[in-house]
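Below is a slice of the complex: some chains, not all, each in place.
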Amino acid sequence: MDDSACQCVPDLQREQRIGFAEVVYCAGKSDGQLREVARALFAAHRNVLATRCSPQQFALLQEVDARVQYHPSARIACLHEDRTLYGRGVIAVVSAGSTDVPVAEEAAVTAEVMGNQVERHYDIGVAGLHRLLERREALARAAVVIVVAGMEGALPSVLGGLIPAPVIAVPTSVGYGASFQGLAALLGMLCSCAPGVTVVNIDNGFGAGYAAARINRSCSNTAPDRSHA
Amino acid sequence: MDDSACQCVPDLQREQRIGFAEVVYCAGKSDGQLREVARALFAAHRNVLATRCSPQQFALLQEVDARVQYHPSARIACLHEDRTLYGRGVIAVVSAGSTDVPVAEEAAVTAEVMGNQVERHYDIGVAGLHRLLERREALARAAVVIVVAGMEGALPSVLGGLIPAPVIAVPTSVGYGASFQGLAALLGMLCSCAPGVTVVNIDNGFGAGYAAARINRSCSNTAPDRSHA
Amino acid sequence: MDDSACQCVPDLQREQRIGFAEVVYCAGKSDGQLREVARALFAAHRNVLATRCSPQQFALLQEVDARVQYHPSARIACLHEDRTLYGRGVIAVVSAGSTDVPVAEEAAVTAEVMGNQVERHYDIGVAGLHRLLERREALARAAVVIVVAGMEGALPSVLGGLIPAPVIAVPTSVGYGASFQGLAALLGMLCSCAPGVTVVNIDNGFGAGYAAARINRSCSNTAPDRSHA
């Protein structure tokens, strides 16, 4: 096969179908693939996310389009030209520890580029419960709460019992030994005794931010149309 | 220990905190425990859910309160006196196969008792894609979509790429061999290539219905308060 | 082999070495084996524990010695003739849910028969945090705290951050799906973010009670001897 031949088929209709442009998952992409897909998406959309993006890949994307920005902690490069707020409420992003921050930032930046207002509450894990209880009121006002935690992943259970909003739990690979790269937190969150907690993949801050944006948008502009259905 | 002593501490403030009364998980409860907790909750609330409830346990609950109803397929007994619709949009419950129906019913009945309008779309798995595509328009109108699937659990990935609403995926233990009692579907859903799909525990129809109710309620009556925040 | 031949070698010196008679694990023992080992141990000791004991096996043990008592919830049969308190402090046994009570009772009865004062705090899981916070003062006075929880097993993390005493966590097989018969709780407890929590096997209330008795005894009468060393 000619290695320069087309290997990518960008899904340019995705924004129309589900409300946001196709997202580029950079890890594992060759430079040629990354350039090819970025060119097509940057030309078609005003906001585009590129996740798991290394600094080297960011440099390459900047060559394609100089407007691209980089969030190093979140490992996200993005085109963020449309700054409209599409979600009606606030999305709160909570992290249990400070080492969970990169995943939390991936969630927060994803939600922001998708048109949401985001509040960050970091390092308020359950071993020092007072830190969480002090934020309780603020969290109870959020439209959606994303909870990022590694190790045993207990924080969503505690939060899910305190507030009425939808809770999206993100297990992280923070921990060692029997955490098995995030498996302990993942299983714990899936088995949460607090009702109605949903879970995304290990370290998948992006997925949590995207799901929160789906929820928050469902609560605002698209809702009137549905009321006619 | 005196076996008749109090072993249950019903959380009577839960409705006030998160908007719905504590739910009774019947599996594994002794008759004495079940009676004790049911009495307290039935006295305090108009709508109460009792999940994983066997016909024998339903009979016992009926003795406690004759108004209790039973949904055999969903294995749910419930007090359902308040019929107000608290959620603004429609919650769609989709199942891939007909053997997934009991889990789908657990989700549907949970959402209904929590005050939501529910639409059921059953047996529309991906091996006969046209069945799904025919429902596409109806599903695109839903405020939240719950997708219940066993085996490889591919349905949420296909649906998540077709519609803008929040998608909650429920893996079921339908399958054999390498499905490992629902593990294959669980892992598949967590790794979905469709962005923003969230997942609950295997066979956890209840959790999915509850999460959908959190989302749908977040979209309606509680939203105005948040707009002042 | 002659099936009536001796298959059991009771460890009659164990009380002398580690302070308590050998414990009979009833599950899987044939009637002949159970009778043989019970006779030897009942003859040699005043307090003897027989765990995972079915009602049928209890009847058999009663034939061997009429003084044997039965705790059905804990599934323990025991000879409990010596009622001296050997442990100096109080051992608190906490359960997250009411379905965890059988395991909690196994821990509590084990500790009692080994000569300890036990306090029970049941059904105070983290989804209704106020139930736990109300017991905080009582738990802070305990010499050892045993925490029994299934599902995600978050309770030891919260408690371990609130009180100074040694915390022994017992995962239970309560839960379904991704709880994998207690694996989720086990991994979560091993990865607890609260420092200095130790863990025993799934559903091993006995082991937790025994470990607490080792600790509590280490705190009292045996301590003076060590101070001369």
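In this document, chain identifiers A, B and C correspond to the written order of the chains, with residue numbering beginning at 1 in each.
The definition used in the following text is that a contact is a pair of C-beta atoms (placed from the backbone, for glycine too) under 8 Å apart; a residue touches a chain by one contact, two chains touch by 3 or more.
Everything numeric here is computed off the predicted structure, so don't read it as measured data.
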item: Oligomeric copy total, full assembly; chains in place: 3; value: 8
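In the analysis below, only the chains that are shown with their structure count from here on.
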item: Same or different contact residues where chain B meets its copy chain A, judged by the half mark; value: same
item: Centre distance in Å when chain B and chain C are each reduced to the mean of their C-alpha atoms; value: 36
item: Chain centre separation in whole Å, for chain C relative to chain A (CA means); value: 44
item: Two or more partner chains touched - positions in chain A; value: 160-162, 186, 190-191, 195
item: List of chain B residues in touch with chain C within their complex; value: 1, 3, 7-9, 11, 13-14, 22, 25, 27-29, 33, 37, 171, 173, 181-182, 186, 201-204
item: Chain C residues touching chain B - in the complex, by the definition given at the top; value: 71-73, 97-99, 101, 105, 108-109, 120, 122-124, 127-128, 130-131, 174, 176-179
item: Contact footprint of chain A on chain B as seen in their complex; value: 11, 14, 17-20, 23, 88-90, 141-144, 160-168, 186, 190-191, 195-202, 206-208, 210-211, 213-215, 217-219, 222-223, 225-227, 229
